[in-house]
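Missing here is one protein chain; the remaining ones are kept as they sit in the complex.
Letters A and B mark the chains in the order given here, with residues in each chain numbered from 1 onward.
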Amino acid sequence: MIRLEARPAPSRTWSVLSPVVAIAITVVVAATLFALLGKDPVRGLEVFLVKPWSGTRALTELGLKATPLILCAVGLGLAFRANVWNIGAEGQFLVGGILGGGLALVVTANQIPVNRWAFFPLLVLAGALGGMIWAGIAAFLRDRFNANEILVSLMLVYVADLFLSWLVFGPWKDPRGFNFPQTMNFAAETAVPRLVPGMRLHWGFLLALLAAAGMWIFVHRTYRGMQLLVGGPAPAAARYAGFSSRQALWTTFLLSGALAGVAGALEVAGPMGQLTPHVSQGYGFAAIIVAFVGRLDPLGAVLAALVLATFSIGGELAQSRLGLPSAITGVFQGVLLLSLLACDTLIQYRPRWGRR
Amino acid sequence: MHGRTWMQSLTLAAVLAAGLAGCAKSEPPKAAAPAPAPAAAAKPEPLKIGFIYVGPVADAGWTFAHDLGRKAVEARFGDKVKTTFIESVKEGPDAERVIRDLVAQGNKLIFATSFGFGDSMEKVAKDHPEVLFEHATGYKTAPNLRNYEGRFYENAYLAGVLAGMVTKSNVIGFVGSFPIPEVLRNINAFTLGARSTNPKVKTKVVWISTWVDPPKEAEAAQSLINQGADVLLQNTDSTAVLQTAEKNGKFAFGWDSDMSAFAPKAHLGSCAIIWAPYYLKAVNDVLEKTWKVENTKWGTKEGLTEVVKIPDSVPAAARAKVEEARAFLVANPGAVFRGPIQDNTGKEVLAAGVVGDDKFKGEMGFYVQGVDGKLPAGK
Partner (left out) sequence: MGAKVNEIALLLAATLAAGTPLALAGLGLLVNERAGVVNLGAEGMMAIAAVTGFAAAFLTGNEWVGFAAGAAAGAAAASIFGWLSLWLYTNQYATGLALSLFGAGFSAFVGSGYVGKNLERSVVAGIPGLRDLPFLGPALFRQHPLVYLAIALMAAIAWFFYRTRSGLVLRSVGESPDSAHALGYPVRRIRMAAVLAGGALCGVSGAYLSIVYAPMWVEGMIAGRGWIALALTVFATWRPARVLLGAYLFGGVTMLQLHLQGMGVQVPLQFMSMLPYLSTVVVLVVISRDPLWIRLNMPASLGKTFHPGS
């Protein structure tokens, strides 16, 4: 009989080992699953985990895929640490994309001459604003009416998606687009500047890394950041420290919303180049996994985003090379998160043998 | 404290990554590596063909119908071809990577089966003139990119002809996904067909804002039936509408593929899309080096669309009407939209004697007379 005993202090060893063990468990599950499906496990793992990292194009694609995940997860990590449950990053991503895309559309439709380096910060601001508006609704309803933020932020995802659909089917439809639901292609100057010539990776990736670094400093090196973390789980203690849980709610919602919104704007003006009904790609939801796999830490989010991006690109590669079904990626993501949660227990607790 | 642990994690991750990278480097180059140089091979390399699907292959609808076409290609050309497919690819930026990867694996002919893949296709096509690209239901072309589509509305028209004869309430229903031209053509063709045999028919439309959500499709169908519709057609991908009609003792059609098994009593026929003829032609074009840029729109005449499995219980008179309309469409492909046609506000959109051209059909943004309500999200 095993029972868990609280450790006097969190185990540092396990806080490092836990994600490693969780990834190891996922790899073992994956290998077993490959074998069960009659595929060579070694080859399967190679395609899944190594191929997405081989070559310049692969690496840039990985970065491109990781960019929105990092941005969303950095903000969500902060919110979750403060015990604020913003589950609707996908909606904030969408509204950021709508505002960013709208800005690009205005520039394109009116043939306003812009410099791409001047437009880039404007785009980021528009995205941030969009995300903040959408997150602000959830924060306001929580603050003013005590409405559960998990459910409100989630319902707002559906609303945002339908609103985008209305825009591209209606007022923002490209007049020369044969009535297809899409805006016109944005002018080239509005595109997010590329990082590597010929590749899709754009400056948004660096921005995401910067955001992660900035958030790390905010959380670990500023008084306000630390207050925020206290402010969530223990409101009384936080009030004592002069920081109310209301402030925690607003700060984390607006920050995480802004970051998700930026991610949306970058996606729309980056690889998409127009608004279509397909802006929602699930990044806001996947970022929840990323945030947890990254231990709710900004730098952890970067690593976790790369892991998740590897999984999803690896899943695509495994389909065409090994004939594996697309759903397998989702299984691995779920296994990873569940085993991570289980392993994290060992940070705070020590298993003991025998009965009490 | 967090800082230190993270430094440790980072170091560890870096070591891990280095290890992985090491593995990658020490790996001997595989055949799958991006080095498409088949010219040196002794025996003729098979033509590698890639398919990109928007849904899972087993969706029993749109993607399933395309995959039947892919299988027909394999059956016909044997070891002269090698096909690969990737399912459930999201429309959007992910598609570009998937297409590039198919190119990198040496595929020389690539089919993408949804409208939302168009931009990605266009971008990759520009970078890879040596590969041929085919885009279903799109409109963009390039020297190595062409389009193919079915005249699906011919099926909807034939279904309408039958619906007009079968309906007792003179109300027929349509479950729509999104108000895009393709779906509007089907609604309008269904209505025109029905009114050709029964001028009193009215069509009610319910939109569900998704292609596949069986419970929602069932709800939409139920709602139409509750409002008196007794023959239903849908432009969504599941069998739920048909099954709801069965449950209610009403009639409905299958869509995309043969769905007769799902509703023995309600099923009036399935508006099947049979992609095989086109895929065989396209592959043949490449093998025979006769591939050229086209906008192919096939329908009843070419055997790409067909209303299959009309049950024996349908009266002979109705069957005859359908057969007559079918013969007309074989002789006059696409002539479902021939004037005079008025929209449902009474405005003439097509003058008498005029047959709607590709532009008319491609940009369709109205309901014809006989459809209830106003087009959502119009201007």
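One rule holds for everything that comes next: a contact is a pair of C-beta atoms (placed from the backbone, for glycine too) under 8 Å apart; a residue touches a chain by one contact, two chains touch by 3 or more.
Remember, it's a predicted structure, so these values are computed and weren't measured experimentally.
S.K.: Considering the whole complex, which of B:173, B:269 or B:362 touches the chain not shown?
M.R.: B:173
S.K.: Which of B:185, B:204 or B:297 sits in contact with the chain that's absent?
M.R.: B:204
S.K.: Which residue, A:154, A:191 or A:228, contacts the hidden chain when the whole complex is considered?
M.R.: Of these options, the touching residue for the absent chain is A:154.
S.K.: Who touches the missing chain here, B:84, B:105 or B:243?
M.R.: B:243
S.K.: Among B:261, B:293 or B:331, single out the residue that touches the unshown chain.
M.R.: Only one of B:261, B:293 or B:331 touches the chain omitted from view, namely B:261.
S.K.: Which one touches the absent chain: B:58, B:75 or B:327?
M.R.: That would be B:58, which touches the missing chain.
S.K.: Using the touch rule from the top, list residues of chain A that touch the missing partner.
M.R.: The list for chain A reads 4, 6, 80, 85, 87, 141, 144-148, 150-152, 154-156, 158-159, 162-163, 165-166, 169-170, 285, 288-289, 292, 325-335, 337-338, 341-342, 344-345, 348-349.
S.K.: May I ask you to list the residues on chain B that touch the chain which is not drawn?
M.R.: 56, 58-60, 64, 173, 179, 204-210, 212-220, 222-229, 238-240, 243, 246-247, 261-262, 372-374, 376-377
In this section, only the chains that are shown with their structure count from here on.
S.K.: Between chain A and chain B, what is the gap in Å from one C-alpha centre to the other?
M.R.: Chain centroid spacing, chain A to chain B, equals 32 Å.
S.K.: Going by the contact rule at the top, pick out the chain A residues touching chain B in the complex.
M.R.: Going through chain A, the ones touching chain B are 12, 15-16, 19-20, 46, 49-50, 53-55, 57, 61, 64, 162, 165-166, 169-170, 178-181, 185, 200, 219-220, 267, 270-274, 276-279, 281-282, 297, 299-300, 303, 313, 316-317, 319-321, 325-327.
S.K.: If we count contacts the way the header does, which residues on chain B are in touch with chain A in the complex?
M.R.: 1-6, 8-10, 12-13, 16-17, 20-21, 23-24, 27, 32, 34, 50, 56, 84-94, 96-98, 100-102, 105, 115-116, 119, 139, 178-181, 209, 362-365, 376-379
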